[in-house]
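Contents: one structure, followed by commentary.
Missing here is one protein chain; the remaining ones are kept as they sit in the complex.
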Amino acid sequence: MRHFSYSRPETFENASHIPDHARYLAGGTNLIDLMKSDVERPEHVVDLNALPMSQIEERPAGGLRIGALVTNADTAAHPLVTERYPLLASAILAGASPQIRNRATNGGNLNQRTRCHYFYDPDMACNKRSPGTGCSAKGGRNRIMAILGTSDACIATFPSDMCVALAALNATVNLIGPEGERAVALRDYHRLPEDTPWQDNVLRKGEIVTSIDLPPISFGKNHTYLKVRDRLSFAFAIVSVAVGLQVENNTIRKASIAMGGVGTKPWCVPEAETLLEGKVPSPSLFRDVAECLLQGAVTDRDNAAKLKLAPRVIIRALLQAAAGTPQSQTYKSIS
Amino acid sequence: MTDLSVASPCRLKINGKSHTADLPPCVTLLDLLRERLDLTGTKKGCDHGQCGACTVLVNGKRVKSCLILAVSIPDAEITTIEGLGSDGHLHPMQQAFIDRDAFQCGYCTPGQIMSAVALLEEGHVRTREEIREFMSGNLCRCGAYNGIIDAIEQVVSQQLQNRAGEAA
Partner (left out) sequence: MTLVSAKIGQSVSRIDGFAKVTGQARYAAEPHPAGMLYGFIVNSPVVRGKIEAIRDEAARAVPGVVEIMTHLNRPHTALFEKSYVDGLGVPGSPYRPLHDGEIRFNGQPVAVVFAETFEAAREAAMLVEVDYERWPHNADFEAALHQKYMPEKPRSNYVPPKSRGNAAEAYALSPVKVEGHYHLAPEHHNPMEMHATTVIVEDDGTFTVWDKTQGPQAVQAYLTSALSLSKDQVRVRNPYVGGAFGSGLRAQHNVFLAALGAKMLKRSVRVSLTRQQMFTHVFRPEAIMDIALGATLDGTLQSMIVQGVTDTSRFEHNMENLVVWGLINYKCPNATADYKVAPRDTYTSSDMRAPGAATGVNLFEMAIDEMAYACTMDPLKFRLHNYSDVDAMHDMPLTSKALKEAMVQGADRFGWHDRPMAPKSMRDGKELVGWGMATGIWDAMFSPTSARATLTADGRLRIATAASDIGTGTYTILAQTASEAFGIPIEKIDIELGDSTLPECPTEGGSWTAASAGAAVWLACQSLREKLFKTLSKNGSTSAWLTEGLSNNTIVLKDGFLQSAEASETLKLSLPEAISLTGQEMLEVEETAKPGLRGTLNQMRKARFTHSAVFCEVRVDEDLGIIRVTRLVNAVAAGRIMNPKTAASQVRGAMVMATGMALHEESLMDERVGRFMNHNFSEYHIPAHADIPDMDVLFVEENDPEVSPLGVKGVGEIGMCGTAAAIANAIFHATGHRYRNLPIIPGS
């Protein structure tokens, strides 16, 4: 970690006006990790924890607004979340560890960076970390890397579990910055790497995530978050799938599905959701959905197994959601 | 020229004792405890939040002290393994760890114990599977996992007995 100066502004105004080479600090569970690895080298750290962003509140139109500074643990345990958005609670509990979740914030979760080995190792070429140096993950040990949304410049996976659920829930991210407030759909918040992989998301300089809005449709009954990983807990996803369905008379009225562990961002394909709508759940339908979701997948040296595994996880997740038997994050047998 | 000495105020209460100092902001809570306050009971096993050896309680909640800047938690109350027992008496969890042989080399142990103490408060102790899941942020390379679950269950059942006793 390199030295830096530190401030803890108490107004959004002060927080938004930051010098170059500054980084915002919330829970710190990713930023400090990256600074110790010499991946992030901010000269100034702006601690957001004094800002008023720690509420979870109901929206007039029926949704929920969760503050950017609420911890992952408090979010997952909040009665309004567990009762109405169990998919979100489940995805949060599938990620990291209790200690991390006690510290990591919702805003921070959105802005966490990839776990790519090569991004994390400053001795290795990485366009995301050091623009223009190349991508050493390509042709390297890339079992954990993405198969969807990759580019010649970057194949790094976006690692969040929570964001996969937020994508399935069609959440909106509220931002505040020097130019005022704006809202961005979560599905549009993260960027594809293309030829600028160092830009993970659409945040502009001085912009801060203030809260996340969950729309009224919460998929409280038919949902699941199914995560496959290399050990049974405390590991990043190899493949994960968040599904929310509205089922009436054995017909899917509305469907939402997002994938983690396979894409350079939370992976959604609206056509796959359309495929489901108006249909009776069936394994063959789910196979078609899997195929649609994985269209355009590109594998590299070590990660072809993800492409083999992903359709199976998608189908199982859809079966779980349709049956209303969501995956437990505590009990490891998979229904 | 670089200057680490651009210090920020750090105010903490550690194991009941107030601690005030100006610190370079790059000092983590873990390094403050171990290197500047000689509270070496909190262990460094990875320094990246991936092992749980550095678990302490901050305002009653378990966190990984390696990922917290000491200056970023003003007025926080910190409990470390050194502050867990009282007047030379072991906390029931510490005793249970000895009773159930819940450690070998002892290096992950303070973190496991702090995590387990917080787990009791959180209440995720209904089954062995639940305890396992909610203790999975604490790695143990000696593989004392069975003993750790036994120790936590021992304290849970002691608490239940105590409560039953109080009720009666």
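Chains here go by letter, A and B, matching the order in which they are written, and residues are numbered from 1 within each.
The criterion applied here is as follows: contacts are C-beta pairs under 8 Å (C-beta built on N, C-alpha and C of every residue); 3 or more make two chains touch, one makes a residue touch a chain.
Keep in mind the model is a prediction, meaning the values are calculated, not measured.
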item	value
Selected residue (touches chain absent from view) among A:R113, A:H223 or A:R316	A:R316
Hidden partner chain, touching residue among B:A53, B:I68, B:A118 or B:V155	B:A53
Contacts of subunit B with the absent chain, listed as residue ranges	1-5, 24, 26-27, 31, 34-35, 38-48, 50-51, 53, 80-82, 84-85, 90, 94-95, 97-99, 101, 103-110, 113, 128, 131-133, 135-149
Chain not shown, touching residues in subunit A	1-3, 36-38, 115, 117-118, 120-121, 123-124, 136, 139-141, 143-144, 228-236, 238, 305-306, 308-309, 312-313, 315-316, 332-335
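By definition in this document, only the chains that are shown with their structure count from here on.
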item	value
Subunit A and subunit B: spacing of chain centres that average the CA atoms, whole Å	28
For the subunit B and subunit A complex, residues of the former touching the latter	2-4, 6, 8, 24-26, 28, 47-49, 52, 55, 61-64, 66-69, 71-72, 74, 115, 118-119, 122, 124, 129-130, 132-134, 136-139
Residues of subunit A that touch subunit B when the two form their complex	1-6, 8, 25, 27-29, 32-33, 35-37, 45, 47, 49, 73, 96-100, 102-103, 232-234, 329-332
